[in-house]
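Apart from one protein chain that is not included, each protein chain of the complex appears where it belongs.
For chain A:
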Amino acid sequence: MYALIAQYPLLAALFALVSLGAVFGAILGYAAVRFKAEGNPIVDQINAILPQTQCGQCGHPGCRPYAEAIAAGEEINKCPPGGQAGVQALADLLDVEAPTLDEEHGEEKVPHVAYIHEDDCIGCTKCIQACPVDAILGAAKHMHTVIVSECTGCDLCVDPCPVDCIDMIPEDETLRSWHWQLPDPNSRQVDIIATDAAAEAAA
């Protein structure tokens, strides 16, 4: 054996490398089958960042299709409900430069909730069919109403209404939703030293 190797060092090395390659190839091949990732995991991660309003403002029929489109290389700044913070989070995830929100698809605004003027509702069920999250309750020829806690404020029920009785109203601030704001950044832009400012005020 040793004599053989010594005699044909080139062949021996070749044989060793090829057999090593075959072994590792087999292991990798098995692992690829055994631990196959179901679907594209990045789509799930992107989908988790998207706000799930299912509003379609990005031009896709729902958040998941947009997540799939982003994974396929679409721009990440088409989601107004997610806002600039959402764009930033997507940019962090995908390790790209964060673009500013594309105003073409809508502006970032405070969360809204659909409100049905119940006196005007004719019970046509068109909004129920349009609601992506089943947040509207009602039946044919009966008044409909919005389940506020389920409404994502996606706007999709407003257009189908034949009597225009649905309004999007901003969620009003309650004691529960109120919270402290970051200090005004302008308050920090002072052009004189604080002690001088006090003297100035006194003078």
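Assume a residue touches a chain if its C-beta (ideal position, glycine included) is under 8 Å from a C-beta of that chain, and two chains touch if they have at least 3 such contacts; residues count from 1.
Throughout what follows, contacts and distances are computed from a predicted model.
Student: According to its UniProt entry, is the unseen chain "Membrane bound FAD containing D-sorbitol dehydrogenase", "Lipoprotein", "Ion-translocating oxidoreductase complex subunit C" or "Predicted transcriptional regulator"?
Tutor: Spelling it out: the chain absent from the display is recorded in UniProt as "Ion-translocating oxidoreductase complex subunit C".
Student: Would you write out the residues of chain A that touch the absent chain, in ascending order?
Tutor: Interface with the chain not displayed, on the chain A side: 47, 50-54, 62-63, 85, 122, 132-135, 141, 150, 152, 173-175, 178-183, 187-188, 190, 194, 197-198.
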